[in-house]
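All protein chains of the complex are present and in place, except for one that has been dropped.
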Amino acid sequence: MAEEPYALSASGLVMRFGGLLATNNVSLNLKKGARHALIGPNGAGKTTFVNLLTGVLRPSSGTIHLDGRDITTLPMHKRSARGLVRTFQINQLFETLTPLETLAAVVGERSGLGSKMWRLLGADRNITERCHALLEQFRLLDVMSRPTSQLPYGKRRQLEIAIALACEPRVLLLDEPVAGVPASERSDILAIINALPADMSILLIEHDMDLVFSFANRMTVLVNGALLMEADPLTVSNDPRVKEVYLGHGAGTDETAQSEVRYA
Amino acid sequence: MLTILFDGVAYGMLLFILAIGLSVTLGLMNFINLAHGAFAMAGGYVTVLLMQHLNVPFLLCVPIAFVVTAVLGAILERTLYRPMYGKPPLDQVLFSIGLAFIAMTIVDYSIGSSEQIIQLPQWLRGRTELSFGGHVLGMGHYRLLIIAVCIVLTILLQFILTRTRFGSRLRAAVDDQRVADGLGINVNVIFFSTFAVGSGLAGVGGAMGAEVLGLDPTFPFKFMIYFLIVVALGGTSSLTGPLLAALILGVADVAGKYYMPKLGSFIVYAVMIMILLWRPDGLFVRRGAK
Amino acid sequence: AEKPFKVGLIVPMTGAFASTGRQLHSAVQAYMKDHGDTVAGRKIQVILKDDNGVAANSRKLAQELIVNDDVDVIAGFGLTPITLAVAPIATQSKTPMVLMAAQTQANTEASPYMVRSSGTITQVTSGIAQWAVENDIKTAVTLVPDYAPGYESEEAFKKYFLAAGGKILEEIRVPMRNPDFAPFLQRVRDVKPDALFVMLPSGPGAALLKQYGQRGLAAAGIRLIGHGAITDDDNLNQAGDAALGVITSDYYATSHDSEMNRKFIETYKSIDGTSRPNFFGVAGYDGMHLIYEALRKTDGKAEGMAFVDAMKNLSFESPRGPVTLDPESRDFIQNIYMRKVEKVGDEYQNVEFDVIERVNAAGETK
Amino acid sequence: MTPAAVHDALREKTRVKLWEPVLWLAPLAVVALFPGSSFLVNQMAIMALFAISLDLVLGYAGIMSLGHAAFFGMGAFAAGLFAKFVMPEPIVGLVFAMGVGGLTAYVCSYTILRGSALTVVMVTLGVSLILLEIGNYMTWLTGGADGLQGVVMDPVLGLFPFTFDGVTAAYYSLAVLAVFLVVYRRIVNSPFGTSLRVIRDNRLRAYSIGIDTNRRIKLAYTLAGAIAAAAGAVQTHSMNFASLDAFAFERSADVLLMVVIGGTAWIYGGVIGAIVFIGLHHVLSDLTPQYWTFWVGVFLVLLMRVGRDRLIRPWTWFKGGPHG
């Protein structure tokens, strides 16, 4: 029986910045529909790893396959066209466009209209309907006609994720999606993530352990650029090494100790 | 051969002195000051007027030119430039072109449009020739002076920018003015003094350059392109970049004219484009900076 | 009263060639100050336009002056390319065109409506070329700017020089905008000719003189000779000692010794105290004289070709000396003076030491 | 809010406003009423066309070009040579010139893909100056510094001969401008036009949502090159003459000033900039031929210090603090 290829599979990725080994022989496989979390201390190389997967950076060595096809040397925009899409840890938005224009541009691009010069952006009902759906889902309808640069942070963060979803990803890489989002609004984003189609493969990077443990059914821990372990959440949260370098022992205030218990 | 090389180096160093102020305002302060040439012109005219009317010796004129243009720069910074810092680059371009227009017309109106010439003291007009086994190296004394001034300035500036905290505070202020201010950096004073010094250096360049490049009211734009080439090729991270760029430019220009007079400025532009295509961020980029 | 007679004066008042425009404009004003502003009952009205030295502008301005302002004569024109661009406009609209500056011989051929009150490059250069031949210069390098007047000057010099058995070691053409003459001069020095012949539009001339001195070309025995524009009276004082001894030929020097010239200089300075009139200035003055005389001759009536015809053969005493407008070439037949730069009192002057009388546009003696 | 409302919101931006056709037709009326303005109007129309071309790359795609005259010059000379040596029919000449300009721009587009804004500024400037030098070098073809003389055009469409009073030329250039405005309007509101703004705002993100940014930029540059060449061609056609000034730095700088004066990334920005700048130049240089640059300088400084919006609303000058 032929095995179904992994949705995304990276093997032996290496990335150097000068003397620093930011990614040290990391391999990772995402099954179709995976809910996978990537955690690790600050500077462990998580964002770098995502940059390698999406083509922002070229790995020094190693290969990346998407649905069984080698994409190691494919330029970023082609990976994205094949369904490998990400969000950014620091918002990357189109500041002078409105959320509506932004999403219309992205949706239009995905429908292959991007280089059409002789039709109007808003002419296509399918596009505007899709935009409407996204705006509604991300609660951006009320600000859809304001320039992005004027939006409050929370809305900007939601737009960041909306753009990624407008790309119709099959594999979605989320880099700290709730960073900077107030606790009261995190649940919104969490709900959106949880409602994503089941066949979409998702890799989540987060330091918010509540979010991570409620989301993931598989976890990878990176430390100093290298893979420390890959396992199910329970194993990871009980692993002494992970506690040592990442989760902490709760040796400080009793309060943090308490919340750590909840992680496990 | 050697003489050409020497001339090219001297020419390049002159361009460096002229452009270094721009390199500071554009490269470090991120401010596009196309009126830079106007400050250089001011330095040149200060020198000419002092020498013609008050018989001030040339060597004294140069520091005076520095002071006068620095003060001029300081006044303009306070009154006109400061609010332009945060504006989009194109607005800065328009604004500073406007200033250059004004400066040119003022000079034209008050001094006239004809070319001004500096009468160098006798000892600077001479020339020393050395020969090495068939090769002759002829060095104009004035050009030797240019080289000397350039070296001293480079060392001085390099010291200030790298060995003192001034350089990093300046870049911090440019990166994020608001936060730098909130963290105890007096942004206004830093910008103010940088701008004044940058203008002063332009003044020195103008004073030294009037002899070689000529001086008339069209000066600010005539050499703008050369200054910009130096800054673009040199990158913005250090002084070595612009210096090297200026030397390449100087030697390419002089040698080009010597060996292929017909090709005019073609060589300079071609060299520039080739270098920029090869290294889009200039010859020297601060390590890893994007 | 009759309607005014309008002269559209198109010159560069700004940009690199602004000094040409200033000379012409001041001289035109000087002429009108000396001779009043009414001729044959018609009031003369000069409309000044700045073309920035750019041909496309001049052409547009000429057309506008003719169509909208209904001018009777267009005048000025600082550069050869400008003149060539405007010439068809004059022909098409049958408007007389008084060329006061640009010197390329071909200019007047471009339109039958054009007359010139300056001189031609060939005419001017013929003087120094002959002098070179007569003064034992056997080898020379020519250095001219890379545009029509430069080529013509190079050509004219070579014509006489080669015919007399001289040898041109190198022909250097420099770009019109060029910051630094050093490499060119270094090249000349390495080639070691007896003389360096130079033609440059006024302005860069002074810078060249200085570098000539500093590069030790004089010391190396290379003489500097050239078209009069390189020792332009307007900024000769700035060049100072470096210019001393340079020999040039031209149709006018500020120092020209005549009653009329002294009067001209006096009026000119009353208009512009900061400069002294040069070869452009005198051409502006004489250009106005041509217009005044033609108008007088036709009793204020003539237009178009009749007006041009009225200018032909006019003969008069100019601040530069006697001139006659050659009906064929529509250029002056005039004296070409040999001059040497000397210090006279506080000022540096082109001092005339010889004269070739009655030279026509092609450089031939009539 | 319904999908229909979203749809309308998106369309709203691109609808032709009532005043727009008026704006397209008004200049025709001006020329008809005041034939004396034809030269000025002609020049404004040509520069307006040139300016919208620059705005496509500068305003929309965010490419800092200081050498846009390269394409204007190519168009001017292509049109001149075509008329002189192939056929003097204006419209065919215009199309030919656009082809030449577009091709040149396409080749040059490879040089503008990398580097900082300053790098792009210098490369574009360098390219235009090199073309100028080459033009100067090929005197036999271009006439060198003397310019390309003796271009004589056929009547436009075989019907309207170019007249000495410049009226035909003015109508001709206005017509060309109007056609291009309509086309341009459509292009900048198309998905392609939007993708240029996306690229300008954030190239990394544009890339990561699947846009082949380099290709789009090359396409935009080529298009802009063709439009600039059209402007150059119209200039040659209406002047019967082309000179190397068409390539000069000053021309690139002037058109940049016009775009910025009128406002970038706005269809009418270039048009308004051209009208204001040329009009100002015209009035000032008539008033003071010697010192008009001073007042242009004062205008630019004021414009930038007071702000474009506030300059036309003087009553706001003394209100509001630094935050206003």
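Each chain carries a letter (A, B, C and D) given by its place in the written order, and its residues are counted from 1.
The rule is short, and it goes like this: a residue touches a chain if its C-beta (ideal position, glycine included) is under 8 Å from a C-beta of that chain, and two chains touch if they have at least 3 such contacts.
The criterion applied here is as follows: contacts and distances are computed from a predicted model.
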item: Per UniProt record, name of the chain withheld from view ["Na(+)/H(+) antiporter subunit B", "Alpha-glucoside transport system permease protein", "Amino acid/amide ABC transporter ATP-binding protein 2 (HAAT family)" or "NADH-quinone oxidoreductase subunit H"]; value: "Amino acid/amide ABC transporter ATP-binding protein 2 (HAAT family)"
item: Residue among A:R82, A:R119 or A:H207 touching the omitted chain; value: A:H207
item: Given B:I185, B:L239 or B:V268, the one touching the chain that is not displayed; value: B:I185
item: Sites on chain A contacted by the missing partner chain, in the whole complex; value: 17, 40-44, 46-48, 89-90, 152, 154, 176, 179-180, 182-185, 207, 209, 245-248, 250-256, 259-260
item: Residue numbers in chain B that touch the chain omitted from display; value: 165, 168-169, 171-172, 174-176, 178-187, 286-290
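Note that only the chains that are shown with their structure count from here on.
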item: Per Cα centroids, the chain farthest from chain C; value: A
item: Between chain A and chain D, centroid-to-centroid distance (C-alpha), Å; value: 43
item: Inter-chain centre distance, chain B versus chain D - centres from mean C-alpha coordinates, in Å; value: 32
item: Distance between chain centroids, defined by C-alpha means - chain B, chain C (Å); value: 36
item: Shared-contact residues (touching 2 or more other chains) in chain B; value: 108, 262, 264-265
item: Shared-contact residues (touching 2 or more other chains) in chain D; value: 136, 290, 293
item: Chain B to chain D touching residues, read off their complex; value: 26, 80, 83-84, 87, 89-95, 97-106, 108-109, 225, 228-229, 231-233, 262-266, 269-270, 272-273, 276-277, 280-282
item: In the complex with chain C, residue positions of chain D that touch it; value: 36, 38-40, 43, 136, 144-147, 149-150, 164-166, 235, 239-241, 243, 245-246, 250, 285-286, 289-290, 292-293
item: Chain A contact footprint on chain D (complex, rising order); value: 1-3, 6-7, 9-11, 13-14, 186-187, 189-195, 197-198, 201-202, 204-213, 215-216, 219, 265
